[in-house]
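Here the complex is missing one protein chain, while the rest keep their positions.
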Amino acid sequence: MAIQQAPDTQIQGGQWDGSLEELRGLVSERAMTGETMLLNMGPHHPSTHGVLRLLLELDGEEIVTCIPDIGFLHTGIEKNIESKSYEKAVVLTDRMDYLSPISNNTVYSMAVEKLADIDVPERAQLIRVTVLELQRLASHLVWLGTHAIDLGAMSVFLYCFREREKILDMLEMLSGQRLMGSYIRPGGVWRDITPEFLPALRAFLDIVPSRIDDYETLLTRNPLWIDRTQGIGVVEPEVALAWGISGPTLRGSGVNWDIRKSSPYMGYETFDFNVPLGEHGDVYDRFLCRVREMRVTVKILYQAYARLEKQPTGIFRSQNRKFVPPPRAELGRSMEAVIHHFKLWTEGFSAPDEEVYVSIESPRGEIGCYMHGTGGTKPRRVHFKTPSFIHIGALPVMTKGHLIADLVAIVGSIDCVLGDCDR
Amino acid sequence: MGVTSKLGNLGVVTTTLDVAVNWARNGAMWPLLFGLACCAIEYMATQASNYDLSRFGMELNRATPRQADLLIVSGRVTRKMAPVIRQLYDQMASPKWVIAMGDCASCGGVYNNYAVVQGVDEIIPVDVYVAGCPPRPEQLLHGIMTLQEKVNGMTIKEWA
Partner (left out) sequence: MFPQQASDPAAALKAALPDALLDVKEFRGEITLIIQREQIAEVARFMRDTPGLLFTFLSDISAVDYYPEATRPERFGVSYHLYSLLYNRKVRLKVFVPEDDTTVPTATDVWPSANWPEREIFDMMGISFDGHPDMRRLLMPEDWDGHPHRRDYPLGYETIQFSFNVEEILKHKPSARDARSTND
């Protein structure tokens, strides 16, 4: 294969040297005459939750048009995955939605399992649900902390990160890494739960409900918070569906769609939980949806803990050696294990030349993985449908007519992560 | 050239001045409120109460580069973002320092493709590289303390 050089890097900073003509058709006619002002809310901004650039056309302080400009975090993950085997690409999927790497791993692994027809044992599904819900809680904590600090409530940020540290400790017990553990792999999970995980989980679950009460005490009935968030960014249910909004952002408008309920995966149908819904579709309702979702997550975790306690050790990954590497202890005893190990780690397993699409409920919304195999060991195309991408695309509709301060509240309420958006 | 040239090498006075100035620079180095990707989340965790950054004087993250001393490049630098980072670095006033936090900022990390700049040192000079994907808060704190040692070794050669 020919050696490929990276292009020469002659980067200089500079001002935008385009002309107003480029924006004709994107902004209203009043901007052409200078009646409305064009403001750049640049990629470096304290409240945009990452490198999001918004070009705002303002009439005073009211937003007439909002044009999001993304791609500042486009990492080419999808193209990178095309050159890796199915198992090795799990590491890359971690880093897309970096606030909930477990969801990315899960949707990718589920797509591989569907394409190559790999089974997932029941206990592995149970561990996956536990870790998914822990990750959902961690992601909502970051969302709450950053959303609150954008609107001025600084102490909530510190409280949320204190709880998140405990969750990260638990994830570290499982996968060895706080974030980006690549814990969920095709066929199950990487390794069994360690003995200190279950007591830590129990201790954590016992304190979390009172901590969520603390956050609600600070915010839910706070007149400042209510003034900043009620009636802001209202999205009607039909508009939300037409613009592809999913997850808590959609449920804030009252649409009862949760993939964990409608198309259950990983055994979610065996858990008893309800789905919180909003009513008005404004920022406040989306906030309430997510906070209540945190409590629902704790409920699911209690049930998962009770089941895991009955089987603290056991199988955690598929035993199909055509797809899953054997444990190292087996290599000394079995010739087949050595051969499987060799084949799987040198070239990997093959998947048919067909396409599948799998979607799950990530903390942000519906994350989907479209996978097209080649019949060989590397995928032909892997495309991730990420919720933040669609939601930021719907920002122009959600922010029309609002003030810039409201824009900050709306961007916080859609819980966008730019790594998720740009991949 | 300032004090040393006018009064000669006074030994004790000028070295104590260096120590004092470096102590001031170290004790209240304000980072730029800048986060790109996953490492920014670990940076936020370092800022939070468990691994407090305020004890290093870095409680204030300045949103504007004009008031910031330290640029912690936390996350992958893409080719589209590179001119922006360069402009931010240029807008910062001297003295300024750069920490490349994480593997992506140090060397391109996991990504070796068309979209990611292979290390932010292709664009801006870096003082401290912190490895990890993402680095643990303790690793970042070690990087910051390494930077503090580096600052302690600086001397004033020019008075503006």
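Per-chain numbering from 1; labels A and B assigned in written order.
Throughout what follows, contacts are C-beta pairs under 8 Å (C-beta built on N, C-alpha and C of every residue); 3 or more make two chains touch, one makes a residue touch a chain.
It should be emphasised that the depicted structure is a prediction, and the values quoted were computed from it without experimental measurement.
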- Chains on display which the left-out chain touches in the complete complex: A, B
- Tell me which residue among A:94, A:293, A:361 or A:422 touches the hidden chain in the full complex. A:422
- Message: Contact with the hidden chain only, please: which chain A residues?
- Response: 3-10, 25-26, 70-71, 74, 76, 78-80, 82-83, 114-115, 117, 241-246, 255, 257, 262-263, 353-357, 359, 366, 368, 370, 372, 374, 380-381, 383, 385, 389-390, 392-394, 397, 422
- Hidden partner chain, residues of chain B it touches: 79-80, 94-97, 108, 112-115, 118-119, 121-127, 150, 154-155, 157
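Definition applied: only the chains that are shown with their structure count from here on.
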- Query: Could you state the distance in Å from the CA-based centre of chain A to that of chain B?
  - Reply: 29
- Task: Mind listing the chain B positions that touch chain A in their complex?
- Result: 33-38, 40-42, 44-45, 48-50, 61, 63, 75-76, 78, 80-84, 86-90, 110-118, 122-123, 133-134, 136
- Item | Interfacial residue positions of chain A with respect to chain B in the complex | 6, 9, 11-14, 42-46, 50-51, 71-77, 79-80, 91-92, 95, 98-99, 142, 146, 157-158, 161-162, 164-165, 168, 178-180, 418-419, 422
